[in-house]
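Got a structure here, written out as structure tokens. Questions coming.
Right after this comes chain A.
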Amino acid sequence: MSATIVQPRGSVEIRIGANRIFKSYGSVQANRNVSISVGPRQIHAVVGENGAGKSTLMRALQGLETVDGGEVIVDDLPVRFSGPQQAISEGIGMVHQEFMLAPELTLLENLVLGDEPTRPSFGFLQTVDWDVALGEARQIGERAGISIDWHRSTSTAPVHIQQYVEIFRLLRRGSDVLILDEPTAVLAPQQVEQLFGLLRQLRENGASIIFISHKLQEVEALADHVTIMRKGETVASASVDEMNTSQMTRYIMGENAKAAQQTRGEPGRPKDTGAPLAKITGLNAHTANAQQPLYNISMDVSCGEIVGIAGVAGNGQEELIECLVGLRKAQSGSISINNAELYNAENASFRAHGQGYVSPDRAHEGLAKSATIEANVMAGSQREPAFLRGPMLDRTAFRKEARARLDRLDVQYGTLNDPVSSLSGGNQQKLVFARETARHPKLLVVSQPTRGVDLNGIATIHSYLLSHRETGGSVVLASEELDELMFLCDRILVMSMGRFVGEVSRAEFSPQKIGELMLADPLPQKAANG
Partner candidate 1 sequence: MKRVIRCLLAGAALSITTLGVSAADVKPAALIIAQGGLGDGSWNDTANAGFQAGLTATGITGKAIESKDVVAQGEEIMRRAADGGFGLVASLEWIHGEPMEKLAADYPDVNWVIMNQTRKGDNVASVVFAEHQGSFLAGALAAQVTVDTSIKGINEQAVIGVIGGVKAPGIDKFIVGYIQGAKAINPDIEVKVAYSESFGDPAKGEQLAKAMFNEGADIVYQVAGGTGIGIIEAAKAEGKFAIGVDTDQDSMAPGNVLTSMVKRVDVATESIIRDYADGKFPGGKVLQFGLDVKGVALSDMNHTKDIIPETYLARVDALKADIISGKIEVWDVSASGYPDFFK
Partner candidate 2 sequence: MVDGGSENVVAIDARPPRWTLAAENAMRFSLPVLLAFLAGAVLLLAIGENPVAIYQLMLSEGFGSERRIAATLSASTPLLFTAVATAVCFRSGVFNVGVDGAFVLGGLGAAVIGYALPVALGWTIAPLAIGSAMLIAAFWLWVPGVLLAKLEVDEVVSTLMLNFVALGISGFLVNSVFLSETSGNNTTETIHEVAELSRLLPPSTLHSGFLLGLLCVLGYAFWTQRTPQGFEAALVGFNNRFARSVGISVPGTIILVMIISGLVSGAGGAAHALGQVHKFSDGFSAGYGFTGMAIALLARNSAIGILLGAILFGALASAGTTVQLFSDIPLDIVNVIEGTVMIFAVVELGRLTLWRGTGQ
């Protein structure tokens, strides 16, 4: 490789860091005495539960937050950022979980947006020189070893390609400090390897990379150094060689480490009743608002099994789940639960036939964020006779049930009248489970159940799903966490481009096998991008 795609700045010890940062929001101490130092040519992992203070630290490093105490360090010297612009000019860039690309523009346009190469025209005007732009783009792609169709519209480009464009955009602007927030969440295992390859290459070129993750195997595989945060403090910082994943877990969890130990029994399926509990046949859905239409989806779910749905994000899992819970209309096919035909029925009908639903989008669908805890945990039960006195709500019974539900899933909360947004991610998701399982549904449709949930919360949710299975309940589980699917499921159905492309039984589970299926192209005549 002749040229580098990173433009490193001199030789320093600490390229970016923080020294004893304090930051509080009201009475919440988000960062307390937090220090970190990231050198050039270093991949530095930052791990911790949700709410440990990672985001606050990253915001401070990007000049998005003024700290109450302590200082941000750039090139060995303390700085006081006047705002994010200054951080950008210091070469600091962040790749967010949700990309900051304009979906209606092409990848090339997104790459150069805000810093377009120009040429004079008519003698006095400056116009964008797209030839130069394309040349630059191809060069960057080549050096990184990735071929990209730069004229593709961003909204149709695969997620991992969008991620590259996001990274390249920062590099093109001269960033040599990259902050990546859980970059692998949206990738298939093979794509993760490809990304890591790029990140290692950038490191060799001199970049400093801050890698936020909660997948400790990835940290071990990629990072040089790890800093662990807990409850707003840095509790450990060490070379990855000196710390194994179980030590990391102990630091992340603190005294609760034991609770996170998980085992999954392998009991035989409880009495197979013969007829499947849920049966989906020949489902086709291609409404205008579907990102990925569904083609001829058929599946059965028996009592006492957990069926996983795997796939690279955006291959129809979301649409399928929505069809399964009555939130999306299909064009043809059949969905039945307990022999009741529910094709294109409303969500309420699915619920009436014994279904519970845990939405993948907790912030916008799973919860009403600004409503109270009580309203969130009781929503949907307001017409049950137990909570009515004549036409009126029996508030006493309502609140009593709300408390019972929250206690059952061990949700930590203040009072029922607090907004649900005052809960941590894990407690929010436990609240969702508390609501969705309150009526003892036979079939739970669960999507991304542990997204943004801390390790303790994950443990509670996993053990709940397993116990549900053991008592004869069924689960359809869609998740982007392959580990989670392999841990929980009896079998996994893999989706690609809106179709089922394969089924893997528990005995055959391996990331390679599932990953290959995830990347399978059900339409071989069409070349895959990237």
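Operating definition for what follows: a residue touches a chain if its C-beta (ideal position, glycine included) is under 8 Å from a C-beta of that chain, and two chains touch if they have at least 3 such contacts; residues count from 1.
With respect to how the candidates were assembled, all candidates are chains of the complex that A comes from, given by their letters.
Just so it is clear, the model here is predicted, and its values are computed rather than measured.
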| item | value |
| --- | --- |
| Touching candidate - 1 or 2 - for chain A as found in this complex | 2 |
| Of all residues in chain A, those that touch candidate 2 in their complex | 25-30, 50-51, 53-56, 59, 64, 96-98, 181, 325, 327, 346-348, 351, 357, 359, 361, 363-371, 375, 379-380, 382-383, 387-388, 391-393, 395, 412-415, 417-418, 421-425, 435 |
